[in-house]
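All protein chains of the complex are present and in place, except for one that has been dropped.
Lettered A and B in written order, each chain numbered from 1.
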Amino acid sequence: MSEAVRAAARAVLPPAVFLILIVVGWQLAIVVWQLPPYLVPSPQDVWASAQEHAADLGWAIPLTGAAALTGFGLSLVCGTLLGLVFSQFKWVQRSIYPYAIFLQTVPIVAVAPLLILWFGYGFQGVVAVSFILSLFPIITAATSGLTQIDPNLVELFAVHNATRLQELLKLRLPNAVPYLVTGAKISCGLAVIGAIVGEIYAGFQGEHIGLGTLITRANAALDTSYVFAGVLGSTLLSIAIFATVSVLGTTILARWHGAAGRDSTTR
Amino acid sequence: MIASQALLSAQDVALVYRGGVRALESVSLELPPGQFVSLVGPSGCGKSSILRLVAGLTAPTAGKLLVAGEPARRARRGAVRLAFVFQDPTLLPWRRVEDNVALPLELAGGSRSARMQAARSALELVGLADFARHFPSQLSGGMRMRASLARALVVQPELLLLDEPFAALDDITRQKLNTELSRLWAQRRWTGVFVTHNIAEAVFLSQRIIVMSARPGRIIADVQVPFEFPRTMELRSRPEFARLCGEVMSLLERGSR
Partner (left out) sequence: MNRRTAIAGFLPGFLLLALALLLHGCGNNSSARPVATAQPAREPQQSPAPANAPADENLIPVTLQLNWFPEAEHGGYYAALAHGYYREAGLDVKILPGGPDSPVVQQVARGMVDFGVVNADNILFGRAQQAPIVAVMAPLQISPRCILVHESTGIRGLRDLKNVTLAVSSSNAFTQYLRHELKLDNVKIVPYSGNVTHFLLNKNYAQQAYVFSEPFVARKAGGDPRVLMLSEIGFNPYTSTLFTNDEKIRDKPELVEKMVKASIKGWEKYVNSPEKANEAIHAANPQMDLDILAYGARTLEPLVYDQTAEAEGLGTMSRARWQKLADQLIASKQMKADKADVRGAYTTKFLR
């Protein structure tokens, strides 16, 4: 077996085996404890439901995905901009940053009606919720990345009479990249959750529905198989997005190797 | 070349950091251009603070400190070409070695081809020409320090400040780099201010050693080092070398009481 095949096997086999174990365990639990369908569907029922509703799921996953990616993208841009402002103006950071914590703990029930008022129902409203939920990790990452710099590097730039802009572009922003990658990995998952929750408050409209609405409707009819199929869909969506962000992040960070452990002394 | 006025002139300089730490007290010093001087003293005696004052990174709390006749910060912007070598190599990990070395020229403006050429020359000076396209993480500690030196030399400095640059290296590498640094100085004769804990290193490299007391730092002795240039490894085994080291050592001990 070639090295590439072996490497692929090493990556894919363990999660695949784990998945099989979970499914088998799940089926066993239903049989052993006699769990009725109105509580827990069996793996076959979920699969059957997924196939039956393949068309709806096929639309729902990309729809929710699009909203999540848009919310995530907005978080990256706005979060980084906010981090920039915080890093350049200490007094702004000191007065506003503590309230950014609010984003971490925001009870969406209270905030959603306001978001709908400003952004409307449909795609924009869903994106708004997704954005709010995924913003905070980027703000912290950007702020940390732009301010936690080896003081020697800052002095190096000072000694060579760098302007504030030069310092920002050539030192602070590149320094922030590893932090932003970590923040992005956390934020993208939250964006998916945000999109699903957002649909409950701002969704519907148009012919096709997203995962949030789909799961809520299935829930209303006690159709547990369909609910699980929907959750399966959202899991796949999250994995896909997270994996993409991770791979992109690793590729970008290839240049930064050794950045985390700053270029410090070695024996 | 600069006229033979003192390149560095400190008169009764005191430095008190925020929080009340008295780093320096009534330091007076004159450095002619082209001199290599070492600052030695116990930990916390303020020798690094002197470097930071000269580099314009801090201002004195009292007294006057002039570089090429101007306050340090202003001098740095025009009157004198200054470079600083830190204790850590402080290379930007996301840049290749040659881009790191070219950084000071990049900040000053100018064409890319000109500064890359200057970077190459600087790397050749320190013997790292083959590693120009590497990333810092791919270099050993000693090599990174040499890259840091190259970055300092790329601006063709008139005044070079070095803050214990070789402290974190093993003895063999350290002595090798000492020899290299001495050779580089002998070629260009920039003014060098070298802070170190290592007396043998100070004696090996310098024309003049300034000994400082414990905090708050004061100058307690100003020793001439008579050995000729270029300095070689062989110097270290001479008895006069050891004797001078001993002399400096006892001055140090007296000062830390």
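Definition applied: contacts are C-beta pairs under 8 Å (C-beta built on N, C-alpha and C of every residue); 3 or more make two chains touch, one makes a residue touch a chain.
Small disclaimer: the values here were computed from a predicted structure and weren't measured.
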{"item": "For the chain not depicted, the shown chains it touches", "value": "A"}
{"item": "Full-complex contact with the absent chain, from A:Thr147, A:Gln166 or A:Ser246", "value": "A:Ser246"}
{"item": "Sole residue of A:Phe18, A:Phe89 or A:Phe102 that reaches the chain not shown, by the stated touch rule", "value": "A:Phe18"}
{"item": "Which of A:Leu146, A:Val181, A:Leu211 or A:Val227 contacts the chain that the document leaves out", "value": "A:Val227"}
{"item": "Where the unshown chain meets chain A, residue by residue", "value": "11, 14-15, 18-19, 22, 26, 36-40, 113, 116, 121-122, 200-205, 213, 216-217, 219-224, 227-228, 231-232, 234-235, 238-239, 242-243, 246-247"}
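The rule is simple: only the chains that are shown with their structure count from here on.
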{"item": "Between chain A and chain B, centroid-to-centroid distance (C-alpha), Å", "value": "48"}
{"item": "For the chain A and chain B complex, residues of the former touching the latter", "value": "150, 152-153, 155-162, 166, 170-171, 174, 177, 255-259, 262-267"}
{"item": "Interface residues, chain B side, partner chain A - complex", "value": "52, 55-57, 76-77, 82-84, 86-94, 103-104, 106-108, 135-137, 140-141, 144, 155, 168-170"}
